[in-house]
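Just dropping this structure here.
Left out: one protein chain. Kept in place: all the others.
So that you can tell them apart, the chains are marked A and B in the order they are listed, and the count of residues begins at 1 in each.
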Amino acid sequence: MSAASAEHHDHDDHHGPAPGLTRWLYTTNHKDIGTLYLLFSLLMFFIGGGMALIIRAELFQPGLQLVDPLFFNSMTTMHALVMIFGVVMPAFVGLANWMIPMMIGAPDMALPRLNNWSFWIMPFAFTLLLSTLFMEGGGPAGGWTLYAPLSLQGGDSFAFVIFSIHFMGISSVMGSINIVATIFNMRAPGMTLMKMPLFVWTWLITAFLLIAVMPVLAGAVTMLLTDRFFDTSFFSAAGGGDPVMYQHIFWFFGHPEVYILILPAFGIVSSIIPTFARKPLFGYASMVYATASIAFLSFIVWAHHMFTVGMPLAGEMFFMFATMMISVPTGVKVFNWIATMWRGSMTFETPMLFAVGFLVMFTIGGLSGLMLAITPADIQYHDTYFVVAHFHYVLVPGAIYSIMAATYYWLPKWTGNMYDEKWGKIHFWVSTIFLNVLFFPMHFVGLAGMPRRIPDYSMQFADWNAVATIGAFGFGFSQLIFVYVVFKCMKGGEKATDEVWEGADGLEWTVPSPAPYHTFETPPPIR
Amino acid sequence: MSSATDYYIPHEAKWPIVGSIALFLFFLGFASMLNGGNWIVMAVGAALLVFMMVRWFGDVIRESESGTYSPQVDVSFRMAMMWFIFSEVMFFGAFFGALFYARTFSLPWLSGFGEGGAAATNAVLWSGYDAVWPTNGPGELGGEYMAMGWFGLPLINTAILLLSGVTVTIAHHAIKEDNHKKMVRWLGATCALGFLFVFLQAVEYWEAYSHLNLKMGTGIYGSTFFMLTGFHGFHVTMGAVILLFVMLRGTKKHFSSTNHFAFEAAAWYWHFVDVVWLGLFIFVYIL
Partner (left out) sequence: MSIVSRWLLAASALLLGGQSALADINMPVGVTPISKEVYGLHMMIFWICCVIGAVVFGVMFYSMFKHRKSKGAKPADFHESTTVEIIWTAVPLVILIAMAIPAAKTLIAMEDTSDAEVTVKVTGYQWKWHYEYLDSGISFFSSLHPDHNAARQKGSGVDVSQFDNYLKEVDNELVLPVGKKVRFLHTSSDVIHSWWVPALAVKKDAIPGFINENWALIEEPGVYRGNCTELCGRDHGFMPVVVRALPEAEYDAWVAENAPAPAITESTGAAATTAVAAVEEDADREWGLDELVAKGEGIYNTNCASCHQANGQGLPGAFPAITGSPVATGPIDAHINTVYVGVSGTTMASFANQLSDVDMAAVLTYQRNALGNSVGDTVQPSAIKALR
């Protein structure tokens, strides 16, 4: 391979990983920390998914069979908090840790010790959060949005949930600061900004979003805390506050947050499609500008989650138009991906399958998002399963699929072994079929009038809910295939070449597989 | 460390895990305390956190003094500090946002101005209420109170902070000239001003609680007043403590005209705190 990787081969044993458990506790190595993040995320995926299965099991038939409505609500709340903060975000940070230094030719992250702290906060934060399920009165049950004044009614769990959010916020902000510093400061000479792989670009912008909005969430939940325990009246009309004010502050965080959950996915897909189309990414520069435009717009659309709260007409108009605008840069991305595929020489290994699955189903979710943006129609859609269908289409075959695609794509680089292609493909097809059985009918029941966050429903929704539940269990259990493939690959298998994929391009493919503990201790030459 | 690179990668980080445990205990203890428990766990967490920071920064200082860090590391530190301050700006933004929202939207609506149901809100639910800032809301939460004027202590405090901005800049020029004595002296002045500010702020709170009947519970006015000034005061305290440590390091001649990141970070932070105060003075006290 390239001179750079050959050269530092002989440094490998120089300072390899420390032995035993302390390796993981004290590590400052971006690859170790990336691995920790990814494994944590996988664990949380099963916890959050298990909660989803409880939700779906209760919704299998009309009538209350399994759980108390209060517990149902806390499952809904926790499912979302775990999936968003415990699965998707840590997985993306894990991928950033593994890949960004390798992609920009850096020896490690800019602030390795802070990096360790960012990770090691997560298990503690989630211990705090999940412990509330075992308290008297149960976990938080006011929805992941924690709207006042309902969330203020929470029992003992309330303060714990608030603090766990602060805790995770600290981790995210530190992690993001690290990523920004790495990207700005650690690029190999010659790696100009406009030469960076798109995954790095999307993460740079994501990190900016995180640093900008996580503190706002922290502020919002702090006000909840003081309203409950210190007599303030931010969210109470009697004192001159407004419950809706909480929603504004929350969604000022919340909407950028959903792009935090998708921009790195865009970056991943932008890496994978060119590889398997054996053709460079179409419209690199416009991809960068589109990402930046999405990020910018994400700050001025938040109130599309609040079209029924009684905003003034002018506000509703503004937020409708601004929201619709997001389709334009997102469309540019979709079209660029298709143009990349156009007249390529495509093969469909598992990463590509997941990337194509992403492309198709994310677009479906995006188009339903566009429908939601149309205010008069949203007044009918709002808080129904149509919304649930929308966001699961962008989150599960969107964010989650991109994470799976990334895992298959880079797993050979991480482990040095090829994963089992046959089972990878089976994983994709089984997942994709069940996923649509799971989420597609939600559009129907939503339009027909089924509200979200309810444990029981009228007969008219029974059939489709039964279908969705079957899909949920099918989808859930097919993820065990993923676990099987990943762990099998970690243990051994056919040796991967350094380049791994025929059409792959980028610095990470110039180092050996598995990537040595330290890469690029001397900066690689950049073309 | 490896000679092949001028980039420094520390190989072991013991303090982060201690920090995580400390924060965990702190939050756990705080939450339990709010639910009626005692403060012991929280205090242990806080103490551990302080211990961790002292040791972690101690390590960093030692490494810095032994010349381990390359200019690149220095840039990373600077960037981290800048983005950290940006995150702090956004944190304050949430509270300023609450203040602006209440004043421009919710209070007029409660008084019957605006579209939608504003007229009915006032007529049906809060008839007779007409918001004039400052207000404790239509429910008159917290009862009769007096507003905190801007003349007096707040004005003095503004002067103090502005002055401290000058003194810290003089100290900065001093270190750039490698004039340690001068730097320490002016930093000392800055710290003193900082702590004086905090002290006067405490006096102001005492005034508010004991004479003006102005409390956290005094409706939206009390809420925004104490939340904004309170978090600001906390940041001033932190900033002053940081400056104090920088000053102590200065007495040990830790800095030079080319290597004084810790000083600059503290100074940036101090300026940030200063700017926030100006926002507070205008939007919380004067307007």
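To be clear about the criterion, a contact is a pair of C-beta atoms (placed from the backbone, for glycine too) under 8 Å apart; a residue touches a chain by one contact, two chains touch by 3 or more.
Here the structure is a predicted model, which means the values were calculated and not measured.
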Among A:193, A:328 or A:480, exactly one should touch the missing chain; which is it?
A:328
With respect to the chain omitted from the figure, which of A:17, A:62 or A:123 is a touching residue?
A:62
Just to verify: which one of A:73, A:97 or A:350 makes contact with the chain not shown?
A:73
Interface residues of chain B toward the undisplayed chain are 109-110, 115-118, 120-121, 124-126
Where the unshown chain meets chain A, residue by residue
62-70, 73, 135-138, 141-143, 147, 149-150, 153, 155-156, 236-238, 242-244, 277-286, 308-310, 313, 316-317, 320-321, 324-325, 327-328, 331-332, 334-335, 338-348, 356, 359-360, 363-364, 367-368, 370-371, 374-377, 379-380, 382-384, 443-445, 447-449, 451-460, 462-464, 466-467, 503
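One rule holds in what follows: only the chains that are shown with their structure count from here on.
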Residues of chain B touching chain A in the complex
2, 4-5, 7, 9-17, 19-21, 23-24, 27-28, 30-31, 34-35, 56, 72, 75-77, 79-80, 83-84, 86-88, 90-95, 97-98, 101-102, 105-107, 109-110, 114-117, 125-126, 131, 135-139, 141-142, 215-217, 219-224, 226-227
Report the residues of chain A in contact with chain B in the complex, numbered from low to high.
8, 11, 14-15, 18, 22, 25-29, 106-108, 110-114, 116-117, 120-121, 123-124, 127-128, 156, 159-160, 162-164, 166-167, 170, 173, 176-178, 180-182, 184-186, 211-216, 218-220, 222-223, 225-227, 229-234, 236-242, 244-245, 248-249, 252, 310-313, 518, 521-522
